[in-house]
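Sharing a structure, written as structure tokens. Questions coming.
Yeah, one chain of the complex is gone here, protein chain that is, but the others are all in their spots.
Letters are used for the chains, namely A, B and C, taken in the order the chains are written, and counting of residues starts over at 1 for each.
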Amino acid sequence: MTADDIDATSPEAVFSRGRDVLARQPFSVLIGAELAALTPGQCELHVPITDQIRQQHGFVHGGVVSYAADNALTYAGGTALGRPVITSEFKINYVRPAVGSRLIARARAEYVGRTQAVCRCEVFVRDDAGGEKLCALAQGTIALLPQRSSKR
Amino acid sequence: MTADDIDATSPEAVFSRGRDVLARQPFSVLIGAELAALTPGQCELHVPITDQIRQQHGFVHGGVVSYAADNALTYAGGTALGRPVITSEFKINYVRPAVGSRLIARARAEYVGRTQAVCRCEVFVRDDAGGEKLCALAQGTIALLPQRSSKR
Amino acid sequence: MTADDIDATSPEAVFSRGRDVLARQPFSVLIGAELAALTPGQCELHVPITDQIRQQHGFVHGGVVSYAADNALTYAGGTALGRPVITSEFKINYVRPAVGSRLIARARAEYVGRTQAVCRCEVFVRDDAGGEKLCALAQGTIALLPQRSSKR
Partner (left out) sequence: MTADDIDATSPEAVFSRGRDVLARQPFSVLIGAELAALTPGQCELHVPITDQIRQQHGFVHGGVVSYAADNALTYAGGTALGRPVITSEFKINYVRPAVGSRLIARARAEYVGRTQAVCRCEVFVRDDAGGEKLCALAQGTIALLPQRSSKR
């Protein structure tokens, strides 16, 4: 929901900074999320599909798909704005059950203003053969963290 | 993302059936979700707040808040439609960082048609004193599972 | 999309102020929208159903239903925040074709923060007998107008 301080300047710094943030998110660590790529305004987040993230039919739980979209959107918006942000809202359309070996969320900032970024994300599921299938599409608003709360 | 077979008739049966479904969702078990109440068209889902579901600032991760909303919406819609369903889409607005002892998602079906239900959900965070604060609002579409996939 | 200066203090002033704003919206005048009620955080907007707002099957065009929701959400949020606002985003679920004599959008602010309000709206269609049927549900974010643009 927040990806603060991803305000590093060099590409390497942005990526390593993003990984530090993910490593400090106990929930992301719990489900094994990995930051595959991060540049200002763009993010690719992976979640290896293990039994623990499934629902009763063996598909990845929708909540995990929405987590992946939420987090990827926040990274894309946070790096685009270059300052501490918070995810204000997002919507997601599920189009296919997530069955495969890896969940891949790709997000980008489509509009970057002074105080917010509107980002979009597609979540794919990759099978063992490396093929990818779209399983969800999301769109949301990433906003600068109100000053009051950004003190840390 | 799906809450199938919650088609039991008696209130007790609906609730116990709902608990069975939750118990068969490895991800829900992983984060300790509890079904507090379930009647046709209404659901209350709890998630005790533990360190493992937090993000880097100690708040509950937005992905967990969206999971709670997603799952509660699905239960509300599934029990309203009385047949296997799937969450087609939803949107969520985060309004306050989730800090407290328990996440509480309350959802209800606002419209129930022949093939879909439109549901709304509010996610609250309860503190140790029992006080509740709204932290997110969601709205989404729960649809009957396409026949093809509903065979089990 | 914006409902500025609805910062009057007395109930009467809020309502008459709101009507002034509507009267200054050429598009709202074009389709005959009427402000039926307005109090801080709550709004009821009507649109008499005439042939000019229909689509090819005689139903009210979805774009008019979304206009009614958008405008009602903005009034609810603008009066709740008491300062110039802008509609940042909203989502709408259409649940029934709008057939009747009058479109009625009722919106309220569900959460009011320092810089934004999250509002919900239901759009009903009233028939000649006075009966009402729900035809759409919406949820959106109304935000304070950035200072820069609020100069007029």
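Operating definition for what follows: a contact is a pair of C-beta atoms (placed from the backbone, for glycine too) under 8 Å apart; a residue touches a chain by one contact, two chains touch by 3 or more.
Because the structure is predicted, anything quoted here is derived from the model rather than measured.
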item: Contact partner of the left-out chain, one of A:31, A:45, A:118 or A:144; value: A:118
item: Sites on chain C contacted by the missing partner chain, in the whole complex; value: 1-2, 4, 21, 24-28, 30-31, 51-57, 59, 61-68, 70-71, 74, 86-94, 97, 149, 152
item: Touching residues on chain A - with respect to the absent chain; value: 91, 93, 95-96, 110-111, 113, 118, 120, 122, 134, 137, 139, 141
item: Hidden partner chain, residues of chain B it touches; value: 88-89, 91, 114-116, 118, 141, 146
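Methods note: only the chains that are shown with their structure count from here on.
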item: Between chain B and chain C, centroid-to-centroid distance (C-alpha), Å; value: 29
item: Averaged-CA centre spacing for the pair chain C and chain A, given as whole angstrom; value: 33
item: Sequence positions of chain A contacting 2 or more other chains; value: 88-89, 91
